[in-house]
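The other protein chains are all here in position, but one chain of the complex has been omitted.
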Amino acid sequence: MTTLLHPYDVTQESDMQSPLDFNRRSRLKHVDRTFKAEIINIISLTEMEKLFQVRIMDDYYRSKFSYLPGQFVMLELPGFGEIPISISSSSSNKGFIELCIRKMGSVTTMLHKARRGAKVGIRGPFGTHFPMEKMHGHNVLLIAGGLGLAPLRAPIFNVIENRSNFNQVDILYGTKSPKNMLFNYQYEEWNRIADINLQVIVEHGADSWTGPVGMITSLLDDVTILPDDTFAIICGPPIMFKFVCERLTDDGIPMHRMFVSLERRMHCGMGKCCRCNIGSTYTCIDGPVFDYWTVMNLKEAI
Amino acid sequence: MLHKTINKSEFRKLVDLLMENEEVIAPKQIGSDIKGKAIHQYLPVSTFDEIDLDYEITQYSAKTYFLPYCENLSTCTFDDDDWTQNISYRLQPRILLGLHACDINALLKLDKVMTRDSFPSPYYVSRRKNTFIVGIDHEPCEGGFCQAVGADVVTHGFDLFLTDLGDRYFVAINSDRGFNVLSRVRIKNITQADTKAYLEARQALAPVFETPYMHNLPNLLDIEFESPVWEKWGAKCLSCGSCAMVCPTCYCYGVGERISMDCSSSYKEKQLYSCNLLDFASVSGGHNFRAKKETRLKYRYYHQHRGFSETYEEPLCVGCNRCGRVCLAGINPPEIIKDLQLEGIR
Amino acid sequence: MKINLDVDVHHLTRVEGHGNIHVKVKNGKLLEARWDVVETPRYFEVMLKGKHYSSAAPLTARICGICSFSHTLASLRATEAAFGVEIPEAAAILRLLAKHGETLQSHALHLFFLAAPDFLDVPSAIPLMESHPEVVAIALRLKGLGNKICDVVGGRQTHPVSLQVGGVAAMPTGLPDLPPVLEEALEDLASTVELFKTFQLPDFVRETEFVSLRANGDGYPFIGSDLISTDGVLKAEADYLAMTNEYVDGNNTSKWCRLSRDSFAVGALARLNNNYAQLRPEAQAVAGELGLAPVNHNPFMNNVAQLVECVHIAHDSLDLIDQLADMKSAPTMVEVKYRAGEGVSAVEAPRGILYHHYKYNKDGKITKANCVIPTTQNNANIHNDMRALVEQFATEKGMTNERLELLCSMLVRAYDPCISCSVH
Partner (left out) sequence: MKYLGIDPIKPKIAVFDFTSCEGCELQLANKEDTLAGFLNAVEIVTFREISSAASDDYDIAFIEGAISRSDEITRLMDIRKKAKVLVALGSCACFGGVNRMKNAYDLNQANREVYGKIAKETLPVRSVKEIVPVDLEIHGCPVSKAEVERIVQHLVWDIPYTQPVYPVCFECKQRYATCSFDLGQLCLGPITRGGCGAPCPVGGLSCWGCRGPSEDPNYEEFFRIANEYGYGDDEIEERLNFFGGFEGVR
């Protein structure tokens, strides 16, 4: 047999042989290779949500893995599936990342059964981030609804760790009921140690609840907003950030200073599967963090 | 680009030679429909006589040889609490014979998504580079509108490209491996008569029927986002995804994983999906970002004709109209575009 | 004699469908030995009325989940007979190959999963995975092969789709995958023969009339031909009613049948008893090794006859695939023009002869349908065998309810009944 065509081995390309680094998007790499990671701790937050502390097992990749507040990873349970999860921990943390996960579909239900020591797969980080450095020297308003506190927690850490870079910082958090409240063990610390004005509100109160009851927008009545000097980050269900952003627009904050994180179905994280597309925009690479002006211009975004 | 001519009998020898060595995929008639119209598909062939280079259009596009309907992305083997992930890419070369210009243009568009910018796909790259492509000119096919989207002519993206000059082919050579392969048989340098014959042949390939006017389509789409045209056509949509399956450029997909019954191994599988399917944009928890048929249909057209244009300055559509032919409900781009234009001037 | 035995099996296990066994022996005297079929009736013959001819085969396939290919073939042939359709040669070969796939699949299921546990003293094949892994491996390979043949030729393992009025939809592309597996199966069958040599079949004989298709010079019969019995009855296919003589019994939802005697038997043993000479030499050799020669009147030998048929089928399938290799572009379908008419078809299902009979009006719609199922034909014989079996064994020393229950159950299982099929 004569050889007419020579087999081409993509793995021999130099980019493929260099270490895996998802922050270098344009390089040819093993896009479906995961970082094997160990679940080092599991913290039960509510009936439905758990916080998973996950550590990349390979020392080299762990030291190389870096991300910015607002980015997400694809978390894989081999044999069960892969899901996009925003990173909840501080981006200065090099040891492990924290992922707050609600029990919903088959992958998350399976994950909720996992014990410490289980090995999962991680790809990423993917997506855009909150431009924290732009907010230096300004007031920051961090607003979350429900599970939205999970992605918001990364910028909160960033603010706390760089407290002197920011002026007045407010966190507004609303949930359906008191028992849905996430990370309540940290509120005291945020309030007192970090000098952040934290306010929580619930839609439906409970006997033990002494705080305010109502929609999250009502908390805005007590916040001083300096239109020229305030940045806002809003995470939550579309209906919630729509109302909040409209209210903040009324209060005079320019749309390009409001940032939201969009949730969409995702199967790749790399601008290929199109599941997260809004029009021609890929939520996974052009987002998930968008400024509100961009969102307004995305047809069918909200 | 180099040009040569090759006798048809020599070309047959060349194909025989290729078939001896590698897998050859070529248009093949697999039957006829109830109206007696021939049905062609790109299929592996083992003899030259199985190939029908005179075909009008294949039912399915050639994309599945680059983006298979189902593709194994990785496998895992489990050992107690641990697992090992394995990934492999295509290594075997193969020949794709008889592609029309629109299908090669489709690959060029896929190249833009799959081989550049963000996260080039090694799966695609390995399939693309392991495929030797021989294109061929043809008469325009009924219902096609490749000219309107500028996909009727192709200048790269193939190894060899043939134009039928009766007893011989005029061959455009676009790669060194194409040149090397040709050197195995007798080829001739082109003469002035060849060039003349080629130009005449090309001229004869101009379409004889009306194709849609697609100028300014991206802006028109933007303006007509809320147009009742979408409701009209959306009401017909069966949400079956057939259009995306036969489309030479639709690349949307889903990923799922399967684990063996004994939990000893698992694999991650990519399955091409379609934005017209009901759950394309539904998220866990139940919210569906595009729950209505018309929003899904609209999205498909926006992605093809507006979104892709914004990013790459050209539409994703190559005008083959396979989607229009396969759609039982008769949803097809020429008519929808016409409707939008009428709507725009109303 | 103070022998009192009482067996009451409600829904016999390891058979297809629902049947009960009642045995009562008091003071050594047989009071009752009954085989009752209590399956829920489905009225397929009524549902067929008014249906378009293209619905007949897909509908009747659903009479039985085990012998759906046989039903499909019987149905297609009856329709083709009514319309005067001659199918192409390649289609006939493909259909026989599909038939072989079903027989292999069904026999393997019966021999290993339904019958063998009794001989190996386990309640099912599941514990055999631990105790006899090599036996289970063989069983799965043989059954898998049968299923694979069905899949390749019929498009599915159960309720085929490619077998259609007029022939077979297309020449299957998967044929070349089969010969290597069939070759391997020959070895597995040889091991199975050795296994069966170790099985102790109950020593029981009752003079029986055996009914089957008759070989018409083209080998061991499976699809369509004259009807024959070991008592010397010979009828044409279309004259099936004279062969079956169905009647309704008060205790059963299945009908019963009779011919020269009170009852008769169909199935692998009947086929072999009538057509031994047409078996391939390799199969005859196996029959000899296992002590099976025609005419054998021990119903438990039906198990052995099935194994012999598996050997025949494996060899024959290789031949059929060989023939098909030269017919790659041969037509597999003819155009069908429906007309008013009537057609009868007889097909050997794994467990015996199966008849479909349709009348069509000029619109190609069914006006009358009749299906006679192998197990329907066997039920009366099972019942009679059971009486004789109990009479013979009840007086055996140390007979217990459990032992008698097992013997009766094994008897019924030996017939490999398709009970829900018999109550269609």
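Note that the chains are named A, B and C in the order they appear, and that numbering of residues resets to 1 at the start of each chain.
One rule holds in what follows: a residue touches a chain if its C-beta (ideal position, glycine included) is under 8 Å from a C-beta of that chain, and two chains touch if they have at least 3 such contacts.
Since we're looking at a predicted model, the values are computed, not measured.
> Using the touch definition from the header, name the shown chains in contact with the chain that isn't displayed.
A, B, C
> Taking the entire complex into account, which one of B:Leu91, B:Leu199 or B:Leu238 touches the absent chain?
Selected residue, touching the omitted chain: B:Leu238.
> Residues of chain B in contact with the chain that isn't shown?
Listed in rising order, the touching residues are 30-31, 33-34, 39, 41, 59-60, 69-70, 78, 80-81, 235-242, 245-246, 258-264, 271-272, 274, 277-279, 293, 326, 328-329.
> Even though one chain is hidden, which residues of chain A still touch it in the full complex?
Missing-chain contacts on chain A: residues 77, 79-80, 105-106, 109-110, 113-115, 117-120.
> For chain C, which residues touch the unseen chain?
11, 13-18, 40-43, 45-47, 49, 51-52, 55, 58-59, 62-66, 68, 109, 113-114, 117, 123-126, 129, 136, 140-141, 143-144, 147, 154-162, 164, 169-170, 248-250, 253, 255, 420-421
Throughout what follows, only the chains that are shown with their structure count from here on.
> If each chain is a node and each touching pair an edge, is that a line, ring, star, complete or other?
Graph shape, chains as nodes and touching pairs as edges: none of the named types, so other.
> Between which chains do we find the greatest number of C-beta pairs in contact?
The chain pair sharing the largest number of C-beta contacts is A-B.
> If you average the Cα atoms of each chain, whose average lands nearest the overall Cα average?
Per-chain C-alpha centroids ranked by distance to the global centroid put B first.
> Distance between chain A and chain B based on Cα centroids, please, to the nearest Å.
Spacing between the chain centres: roughly 37 Å.
> Hey, how far is the Cα centre of chain B from the one of chain C, in Å?
50
> Which chain A residues qualify as touching chain B in the complex?
For this pair, the touching residues of chain A are 1-11, 16, 25-34, 36, 76-83, 102, 104-105, 108, 117-119, 121, 263-265, 267-268, 270-275, 277, 279-281, 285, 299-300.
> Under the definition above, what is the set of chain B residues touching chain A in their complex?
Contacts found on chain B: 17-18, 20-22, 73-74, 76, 78, 81-83, 85, 87, 89, 91-93, 95, 113-114, 116-122, 125-126, 129-130, 132, 177, 180-181, 184, 225, 251-259, 263, 266, 268, 273, 275, 280-285, 289-290, 295, 299, 302-303, 306-308, 310-311.
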